[in-house]
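Some notes on the structure that comes next.
Note that this complex is displayed minus one protein chain, with the remaining chains in position.
Let's turn to chain A:
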Amino acid sequence: MTIEASAATGSDLILDARGITKRFGGFVALNNVDLAVRPGERLGLIGPNGSGKSTLTNCLCGALKTDGGSISFAGRAIDNLSSYQRARLGLGRSFQLPRPFHSLSLLDNLRIPLVYAVNARGGTHLTEQQIRARSTELLGEFGLGGKLHRLPGDLTQVEMRKLELARAMATDPTLLVSDEALAGLSHSEVNEILALLLALNKRGVAVIFIEHIMRAVMAFSERLVVLVAGEKIADGAPKDVIADERVIGAYLGQ
C-alpha cells in the first residue's frame, strides 16, 4: 500500500504525527502509529471498536499524553502543549458523544470557543458584537438559527450533533477531528451532517473523519487509514484500502 502523505515533506503537512504510542498499564492502545494530513485534506479513519481511534484523537488533541512519538501541527511541535493550547493553534475536535455546555444557551456555547480560542490566538480580536454575529451565523449555517437562546437540553439528538460541530467550528480550526459525528443518526440525518462537513472542507478545513458508517466514509474520504488493535494496517486511496486483504480480514475477523 502506498503511503502518499509520508512522501510529502513536513512543511506540506498540517498534521504530522510519527510513532505515536499509548499504553494503559500493560495494554498497548496505540503502537507506533504514523498519521499525516495535508492542508484541506479529507481523511477517513476507520477501524473496529477498540482499535484505538478515539485514543488517537485524544492523543492528537492533547486530552491524553502519549508514551512515545512526536506530533507536529502546522509545522510546530505540539507534544508539550495542553489541549487548550492546541485548540488555540487551530486543531479543533468534536466529541463522539456530544458534550455541550448544558447551563449555557446555544449562543453562549459558541461564545466560549470564540472568546477563548479565536480571540486568544492573537491577531484579530473579535468585539462583543462580532462574537454575537459570528455565533449567530454559525448556528444558522448548522440549522440551529431558530434556537439561539435555548439550552442544549432542549435539542434533539441530531441538533446536538450539529451544535457539537458548530462549537468545534467556532474555534476556527485548520484541522477538524470529527469523532463519530454520525453515530446513531438516521439515513437522512447522516446525509445532512455529511453535507455540512463537506461544506466545511470546501472552505479549506482539513478533516479527520472517524466513522463506522462505511457509506459515509466512502462518500467523504479522499484517503483512508485503517487502525486495528492499535496499529495502522492500511493507508491509501479508499478503493484500494477496502480491497486490501488485511483490512477485510480485520473486519470479518479472520
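Note that contacts are C-beta pairs under 8 Å (C-beta built on N, C-alpha and C of every residue); 3 or more make two chains touch, one makes a residue touch a chain; residues count from 1.
By definition in this document, contacts and distances are computed from a predicted model.
Missing from the rendering is one chain, named in UniProt as "Branched-chain amino acid ABC transporter permease" (options: "Formylmethanofuran dehydrogenase subunit C", "Exonuclease", "Branched-chain amino acid ABC transporter permease" or "NAD(P)-dependent iron-only hydrogenase iron-sulfur protein").
The residue touching the chain not shown here, chosen from A:L104, A:A183, A:A219 or A:I242, is A:L104. From the set A:L13, A:L56 or A:A87, the residue in touch with the chain omitted from the display is A:A87, counting the whole complex. One chain of the complex is left out; on chain A, the residues touching it are 61-63, 82-84, 87-88, 92-93, 95, 99-105, 107-108, 111-113, 115-118, 120, 132, 167-168, 170-171.
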